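Here's a slice of the assembly, chains where they normally sit.
In this document, chain identifiers A and B correspond to the written order of the chains, with residue numbering beginning at 1 in each.
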Amino acid sequence: MKELTVATERREQLVDITSQVDSEVGSSGVTEGTCHVYTPHTTCGVTVNEGADPAVQHDLLQHLDELVPRSGVWQHAEGNSDSHIKSVLVGPSVTVPVVGGRLRLGRWQAVFLCEFDGPRQRSVWVQVA
Amino acid sequence: MKELTVATERREQLVDITSQVDSEVGSSGVTEGTCHVYTPHTTCGVTVNEGADPAVQHDLLQHLDELVPRSGVWQHAEGNSDSHIKSVLVGPSVTVPVVGGRLRLGRWQAVFLCEFDGPRQRSVWVQVA
């Protein structure tokens, strides 16, 4: 298992980590299999979606804010219940195929760390098998 | 890795791909393990849920439309921001147990390709290990 470190810059942000993950796939020596990309935090997530047009990332974050507003009648006292809920909706990990010793994504796909309670330094664990 | 092709017929549709996936499991020769079902697109997803009553699929698609309406103040100019967002909420893949050389689903479960921007021809990648 390898650990990536990602420094986020805003409370909510999608960070494209495709090249770092792909680099770990390359150095793993695995030629065909899967790559598991997992974040050990509870207020961020990992997903795969369009990497070409940043407007998609903007629309996703904006709409998640509408679905799960930061302010609300929350029991959890840290002011980040929305971050926990968004993290559950997005999920803590993705599994991506590995072919020819590289991540095998679709043409428009990228792997994103989804920050919902930044800015922070985040860890991402990568396993290739 | 094997590739399935799924032709969808509407903008939003759930397509039951259980038998095609199970067929790939059968021909893989793997008797116990997992099957990873992944779509390389950014406006559709893959999930597991009830396959018996089509009304469940109807209610799911209708409610996702209410949560993420097609029309909105979107930055992304292609008119399918809702499709991207729904795809992130559903996720690009599922991992299903394999036992006795077959997919091991629950009694009411089926594997679905979730089309959110069709009709299109979609790819689904199946890996058994």
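Methods note: contacts are C-beta pairs under 8 Å (C-beta built on N, C-alpha and C of every residue); 3 or more make two chains touch, one makes a residue touch a chain.
On a predicted model such as this, the values are computed, not experimentally measured, just so you know.
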Note that 2 identical chains are shown, then give how many the whole complex contains. 3
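Simple rule for what comes next: only the chains that are shown with their structure count from here on.
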Quick check: how many Å separate the C-alpha centres of chain A and chain B? 20
Quick check: in the complex, which residue numbers of chain B touch chain A? 1, 36, 38-42, 67-68, 72, 74-78, 81, 84-85, 87-89, 91-93, 95, 123, 125, 127, 129
Contact residues on chain A for chain B in the complex? 32-34, 47-50, 53, 55-56, 58-60, 63-64, 67, 89-91, 94-97, 99, 104-109, 129
